[in-house]
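What follows is a single structure, written as structure tokens, with notes after it.
Here the complex is missing a single protein chain, while all its other protein chains stay put.
Which chain is which? They are A, B and C, in the order written, and residues in each are numbered from 1.
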Amino acid sequence: MRYLPLTDTDRQQMLSVIGAASIDDLFVDVPAEARLSAKIAGLPDHASELAVERHMGKLARQNLSAGEAPFFLGAGAYRHHVPASVDHLIQRGEFLTAYTPYQPEIAQGTLQVLFEFQTQVARLLGCDVANASMYDGSTACWEAIGMARRITKRSKAILSSGLHPHYVSVANTMAKFTGDQLLHDAPTLSAATDIEALIAGIDKDTSCVVVQYPDILGRIADLTPLAEAAHAAGALLVAVVTEPVALGALVPPGEMGADIVVGEGQSIGVGLQFGGPYLGLFACKQKYVRQMPGRLCGETVDAAGKRGFVLTLSTREQHIRREKATSNICTNSGLCALAFSIHMTLLGEKGLRELAALNHGLAVQAADRLAQVPGVTLLNDSFFNEFTLVLTKDAREVVRSLADKGVLAGVSLGRLFPQHMSVGNGLVVAVTETVIAEDIETLAKALEEELA
Amino acid sequence: MRYLPLTDTDRQQMLSVIGAASIDDLFVDVPAEARLSAKIAGLPDHASELAVERHMGKLARQNLSAGEAPFFLGAGAYRHHVPASVDHLIQRGEFLTAYTPYQPEIAQGTLQVLFEFQTQVARLLGCDVANASMYDGSTACWEAIGMARRITKRSKAILSSGLHPHYVSVANTMAKFTGDQLLHDAPTLSAATDIEALIAGIDKDTSCVVVQYPDILGRIADLTPLAEAAHAAGALLVAVVTEPVALGALVPPGEMGADIVVGEGQSIGVGLQFGGPYLGLFACKQKYVRQMPGRLCGETVDAAGKRGFVLTLSTREQHIRREKATSNICTNSGLCALAFSIHMTLLGEKGLRELAALNHGLAVQAADRLAQVPGVTLLNDSFFNEFTLVLTKDAREVVRSLADKGVLAGVSLGRLFPQHMSVGNGLVVAVTETVIAEDIETLAKALEEELA
Amino acid sequence: LEEALIFEIGSTDTTGVDFAPAPKVASRLGGLERRAIGLPGLSEQETVRHYTRLSRQNYAIDLGLFPLGSCTMKHNPRLNEKVARMPGFADLHPLSPQSTVQGALAVIHELAEWLVTLTGMHSVAMSPKAGAHGELCGLLAIRAALEARGDARSVVLVPESAHGTNPATAAFCGYKVEDIPATPEGRVDLAALTARLGPDVAAVMITNPNTCGLFERDLKTISDAVHAAGAFVYCDGANFNAIVGRVRPGDLGVDAMHINLHKTFSTPHGGGGPGSGPVVLSEALAPYAPLPFVEKQGDTFVLIEEESAQDHHAGTFGRMVAFHGQMGMFTRALAYIMSHGADGLRQVAEDAVLNANYILRSLDDVLDAPFGGSGPCMHEALFSDKGLAEGFTTLDIAKGLIDEGFHPMTMYFPLVVHGAMLVEPTETESKAALDQFIMALRSLAQRAKAGDEALKGAPYHAPRRRLDETLAARKPVLTWEAPALAQAAE
Partner (left out) sequence: LEEALIFEIGSTDTTGVDFAPAPKVASRLGGLERRAIGLPGLSEQETVRHYTRLSRQNYAIDLGLFPLGSCTMKHNPRLNEKVARMPGFADLHPLSPQSTVQGALAVIHELAEWLVTLTGMHSVAMSPKAGAHGELCGLLAIRAALEARGDARSVVLVPESAHGTNPATAAFCGYKVEDIPATPEGRVDLAALTARLGPDVAAVMITNPNTCGLFERDLKTISDAVHAAGAFVYCDGANFNAIVGRVRPGDLGVDAMHINLHKTFSTPHGGGGPGSGPVVLSEALAPYAPLPFVEKQGDTFVLIEEESAQDHHAGTFGRMVAFHGQMGMFTRALAYIMSHGADGLRQVAEDAVLNANYILRSLDDVLDAPFGGSGPCMHEALFSDKGLAEGFTTLDIAKGLIDEGFHPMTMYFPLVVHGAMLVEPTETESKAALDQFIMALRSLAQRAKAGDEALKGAPYHAPRRRLDETLAARKPVLTWEAPALAQAAE
């Protein structure tokens, strides 16, 4: 009961101020049949900090963490080294235990961070403006489709076959209930992306084309022609970036004409965390800002004329607009945005470029080494830090078998696209700065053994 | 070079302000033959955070940490569970990266903590006053002997055979150069302490008697007769506590007449840390305060009349008194004192008593269980959370052999008293709240096998 | 208290990190090498200082009481932060082979069992990322259930006093939202509600305890009526803190309820998230729960996703997020729940309600408590601006609290009360802290009633005075631009 400061003496004194004889008297409005007279059965009583730590530690040790194995998983979540100062700073109580900054006079810390974050994200993605974060990349992607519908007043969205299949699933789930029509095919195992097919598919009913960059197979294509085709038809281009580190090396979608760029920001500052919390990035052209979902921080002045920051354009939001809001989002990923912003500040352009170059260099080395393994073909002409290997057998089996040997080999396309046998031999391999030459060699040897 | 913010442009600009042509010009006063023209050979260049973390992590994993094994080591360092909030709070930059509070206007945080710490320590040890910490228990013990010499103007100190042998070593090292005469014998494997012998040894040349409570074999004795005998002869009683948690259950030395009580505070808040940094506790009677070594914090008021705290009585200290100081100590264990104070605040008297009761209860259970092992005899009549087992063979071998099996069994008296074969079969076993029943059973089984 | 922006102090050729040199390879970036980005860097020391200083401009639970009604700002134990950072949890990839993440799946499963047992429900969907996302999950399950029986419906009923997320979510799912009025004593109007039920109503969304701080006495009756009309009951669980361990929503006929782990179970708010909003479901809705989820099969934990769902989970309405929810919040919440246990969680509700009633009754002589006669409040005390001097508002009292060293209470919500002040102390405040807060609020109420003009300028002792929100919205500046550029643009 270490988190409960009231003593029994306190409780008695307070009841007498209230004029109640007992705690039960405060629960009189609960219908008798629903009032529990004792603690719920079948659950353990309170435990010491030591006992809880021991239990959780035991469960933690039952996992093979990325740092304990040669590790090559990506496909929407990337393992990067996060400087220790990031985690130190986000744990400062004034950041960690603060609420949403609705009282700006005593929330300038959070607000200035959000303003800086928005600027960093906008610049990274090559857009005019960005919001203060969404839940994750997949929900940001869905929100972008909805925003495109509101802007174009059209409801047919064309999703690239290179879009992360989980993002497609999320969009499909939501679309069932909003009447959006979503077109999507599974990818084919070719070096070329589906840009041409996407362009061919655009028509006057198209609200947007959604394309991932680099795509789920790691391929990179110039989005400019796609943006032009979309704009010509009155549609928007939505670009999805699941690995923002790539934009330390690659032209960003905003500079290629994308109207809305969303992304998963987990790579910078946040860590793997078994899938969450993550960080949805959301940026767009200036002209669409009032159709944007999510929280926005803006600059203003206080009564003494000093620069300050506030949440703004909240007339778009649910707590003001209720059912007319641009989104139902309330809580976002504030602390993850802080982590992203700190990490990005530590990197700066110089560090981000170095990080991207290191990722790319190691990935090229790994791709070339792995392509030498008999039974392995490298699919990609182009890639950043992730590429697809085509194996001579179902990659799901290979991944499971290598896991048993302590090698975390990559993500099988069979797991990502279970309904599409045609891509089952594909293995998506990510290589970040946390990989060392020995890891690559271990993976190559293990693949060789497995495919022999 | 991530910790060095100057850019080459900065450096050039600054050199020109200085009027120097190059950095080398700033090192002209170094004799040419000692000036290194290039970086020192044979050392690696700078490494990324990732690389350093990987290297240190590799070394860390080569150790069998206490949490990974049934663990029963004590003998001056005890493993207790430290609440996570303690480590969180001591890492706040304003505590962690502050200097010694010589500028009190901007160091009230540290100063108030020290004032609270001093009060907590004085109360725990049963003394009037305490200082703001020493390096560790062993150096605090030596400082107490020196303080007794200054007070009594005598230089013969009698050290109990129950005093930690490392503390005796430290005192002997210092005594070689200060002319103190130290009397000390090794302990005998008996249930009774050497209090009677100590009393018998006191004479008119005795500056102090130094006794540990509970002693190195875990035994507990009433210190009152010893204090009376010392005082009758004009000598002081110095008591040493290496396990402050014991004072949540036991009458403190100060209440039994000890003039100076020193201790190792590591048990509360600090952790094992392979031996350091630790926390020297130092308390005494009010009348001796001006002979006390180390930093002291005192209450005062500021120019506006507000209560505040400052370092005080610094005329005892080296930076003022130079060669006439009461000690040469400068840096102390400020951050460890903070950790101790936070942990003690979380515990409070209620929690400390519960912790002590839990330690004692588990130790009693463990002692009784282990005493059932054939070849094992329990030495102690009395003990707190640590006791001595007498085995049928040299405990050093047993400890090493059990370590190979992943059991950290305790501390052998052979390691502590290598010159005294007579105690070689003794094994000192500590049992804290971090021990579970299964650990005790594992140790019992392992001992049984080893001694069979 | 001025801290420059990183764009004003950093430069694009400064960095606070070191990397091993990149291997020299021919680039395979498809010819799309990037030019200037415009991201400033700081050295590590400058970075630490910038964010340390900025943090000191925030108020936080670690600094004092945070009486935000409905937001449940309680103590965030550091144990939970430590646990969440264990490499065995923090350094796991969501698509790791399941044989390598059994402990992580066990955490999700254990937490799910606690949530199901504490709420008396049938099952739980763990993946929603926050409360509003949980609402979406609940309505999607309801919609899927209705469609499964070929009975598409179009209306969702929402009380006037609901959180804004309720109507927003319902609208987002394509429903028409209709308000249900409240009775004068601050509860849902049972008669009006039952009168409105009909074959077009898909669901009723109710908050219990409601946003007036009252327990909805008639919830079981409402549920029965709703079920009889073929609809479902969605309960907004934002206020579960008031009843955990004392009432099980499942006993009240609820079909779906989200649980804000960042409220009831103390995962830190972090300046606006991340949260986590698992949704407990009745047996009727369970078959429609989203993918993925964890199932225990013998001694093995299995993550059911698209690959494995087809055969025995065909009704799922699909996936709500890329992976499987807020693992980092699950570990924290589980640590918190275990720390409290069944006995402690019951005590949580009791102390939360006791603290709120203590505040209500300690202040109802100086502040109007519109529902003070409606029985005890639950975990939050509601006041109105009635009786303040001409021209003085709830806002003035709120900003005055800042100068007294407290965060303001929730203002102007719920909408059903004029100038509402909703105070939720939570169970982790000591009596001493409550007494200080009561004294401060009492003094402010008296000043506002007496027409103390100084109050209208508050706060005076914060990092900023009142900020011009109109200016911010009229001419939004959402990103930083170099002054020259900004000027040129004008």
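Side notes on the structure shown:
Definition applied: contacts are C-beta pairs under 8 Å (C-beta built on N, C-alpha and C of every residue); 3 or more make two chains touch, one makes a residue touch a chain.
Everything quoted here is computed from the prediction, not taken from an experiment.
The shown chains contacted by the absent chain are A, B, C, with contact judged over the whole complex. Of the listed positions C:Glu46, C:Glu216, C:Glu350 or C:Asp368, the one in contact with the omitted chain in the full complex is C:Glu46.
Residues of chain A in touch with the missing chain: 1-5, 7, 46-51, 83-85, 87-88, 93. For chain C, the list of residues touching the undisplayed chain reads 9, 18, 43-46, 48-49, 52-53, 56, 61-64, 75, 77-78, 339, 428-430, 432-433.
Criterion: only the chains that are shown with their structure count from here on.
Rounded to whole angstrom units, the spacing between the C-alpha centres of chain A and chain C is 19.
Mean C-alpha position of chain A lies 47 Å from that of chain B.
The geometric centre of chain B is 46 Å away from that of chain C, both derived from CA atoms. Multi-chain contact residues of chain B (touching two or more other chains) are listed as 48-50, 83-84, 88, 93. Each of the following residues of chain C touches two or more other chains: 11, 13-17, 19-20, 44, 48, 52, 77, 79, 81-82.
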